[in-house]
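Of the protein chains in this complex, one is absent; all others appear in place.
Going in written order, the chains are labelled A and B, and every chain counts its residues from 1.
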Amino acid sequence: MSSTPAPNSPPGAPLLSIRKLNVSFGRGPHPVRAVRDVSFAVGQEKVAIVGESGSGKSTVGRSILKLLPRTARIEAEEMRFRDIDILAADENTMLGVRGRRISMILQDPKYSLNPVMTVGEQIAEAYRVHHKASRQEARERALAMLDAVRIRNPEYVFEQYPHQISGGMGQRVMIAAMLIPDPQLLIADEPTSALDVTIRLKVLAILDDLVSARGLGLIFITHDLNLVRSFCDRVIIMYAGRVVEELRAADLDRAQHPYTRGLLASLPMLGQRRERLPVLQRDPAWLAADGG
Amino acid sequence: MAFIEVDNLSITLGHGAAAQQVLDSVSFTMERGEVFGLVGESGSGKSTILRCIAGLYGNWTGRIAIDGKALGPRITLERSRLIQMVFQDPYGSLHPKHTINSQLMEPINIHRLGNGRERIAHALEQVGLPADFRFRYPHQLSGGQRQRVAIARALIVEPRVLLLDEPTSALDVSVQAEILNLLTELRTRADLTYILVSHDLAVIAHMCSRFSVMQHGRILETLSSDTLDAEEAEATDYTRLLIRASRAYDRALAEQAN
Partner (left out) sequence: MTSLTQPETATVTARGPKSGREAMWGEVRAGVLRLLGNPLATIGLVIIGLLILIAIFAPVIAPFDPVAQSLSRALQPPSDVHWFGTDEYGRDIFSRVIYGSRITLYIVFLVTITVSPIGLLIGTVAGYFGGWIDAVLMRITDIFLSFPSLILALAFVAVLGPSLQNAILAIALTNWPSIARLARAETLTVRNSDYVAAAKLQGASAARIILRQIVPMCMSSVIVRSTLNMAGVILTAAGLGFLGLGAQPPTPEWGAMTSTGRRYMLDYWWLVTTPGLAIVIVSLAFNLFGDGLRDVLDSRSE
């Protein structure tokens, strides 16, 4: 047992509260259950959702914003963001939530930025969707955001098209566009997986600073267990649609669940040369196991 | 005389205004049976080196020699039995419309090796795939399984050198461990020499006894994995940044990256 605060509760009042979330795809006799009975809460902190492909982590992120295809069915006991009941929210309500209250950054700016608009225009538009503002005012704010993500010459970059900027800069543009409406919660789905190591550092630092400065909550979805160890406050491990463990990032070495331990053990580590990497032995019992 | 010698390898890719010198006088040597690593970020030229050695690019200058024999710009049958390559993307390295059997038969037919059925059965067994996978299509296989097929395809001509271009970057962590172990095992069993390229320093340090850090088409320095901790202090700034960034996220480190 770890000392207070308990691993699955955020410090202070939670921004987002999810209880027994279930997501399934397909209408036939055998729908695919992508997310099973997932519960967690996020406050003003950095929480990681870690899992391999097929664990359901991205589905969780998208279901918070109700960005799943029509073939998806979302069921939960509770999905609440502050005073908004997301589960019961209709599309109109969600339009006011997306970007304005909860924002999302995706993996590859090559695919998430509109290729026929300048990046500055996209950031400005992200502002004007949620606030009545003139083009001039939106442009000013966009330039300010470009500065906030430490882009050196905002006026120049404003006029660039997505194919003219690098991956790292593209991600910073995404962050700017997603933070300009001033949300309270940010979901980042593999935001640095497509970036080089040194660029990753810079982008994460920017994210780190912005999240702290604005008091945001951050849900960091990734497969990189090693990264979240040092970047996030708490870690939620998912496997086959379920939460198998939830603990503080600092306590990762003392993980209890065999899946987490197996995953950690199979990572090659600098400075620890081993002949063979221990291979994760999947136990079918994990499929039926209860989280935490 | 080293087993693999790369001497002053340079290459320019692209035409006219877009021409770029991707490699600038790269030199290194390797012994037989070694696993040598090339680590760097995108644009460092590490994959290009593999493609030059493989013969996919022909317009390089310099010298590449294996076991004393210099390599020319073209892929000959002899060269293709000497050097083979495993690519990064398991979803793109197998032909979507051919069965596994058909794809493994191709090199056997090209080289007129004979005994196709036995060779394929043996190759599948070597990479740990069940025999009844033979007539499946790639879209019926998972990423890890496809990568095993890609390795089987590379090994079926019995090469001596295997070029590994980010072989596990597109795979899940748990699958990566399996594939890395498989590669380690195959190296000793089949007496192979590997050149491993990756952006992941941890993978490189795990698999390779020595590795070179590349940046902007040049080799910055060559380090030994076993004595990495000791060597770290003497390394260049960029290498140290890479090493520390690979260990953990460090807010202070980000400042240094600028």
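The working rule: a residue touches a chain if its C-beta (ideal position, glycine included) is under 8 Å from a C-beta of that chain, and two chains touch if they have at least 3 such contacts.
Note that the structure is a prediction, hence the values are computed from the model and not measured.
Only one residue in the set B:I75, B:A121, B:L228 or B:L241 touches the chain that does not appear here, and it is B:I75. Touching the chain that is not shown, out of B:G16, B:G68 or B:P96: B:P96 (per the contact rule at the top).
Across the entire complex, the residue among A:A13, A:V32 or A:L95 in touch with the chain not shown is A:V32. Those residues of chain B that touch the chain absent from the view are 54-56, 75-77, 79-81, 83-85, 87-89, 91-99, 101-103, 106-107, 110-111, 130, 132-145, 150, 153-154, 157, 172, 175.
In this section, only the chains that are shown with their structure count from here on.
With centres taken as mean Cα positions, chain B sits 32 Å from chain A.
Interface residues of chain A, counted against chain B in their complex, comprise 52-53, 196-202, 204-205, 208, 223, 225-227, 229-231, 262-263, 266-271, 273-280.
The touching residues of chain B, when paired with chain A in their complex, are 41-42, 143, 172-174, 176-178, 180-181, 184, 199-203, 205-207, 225-226, 228-229, 241-243, 245-251, 253-255, 257-258.
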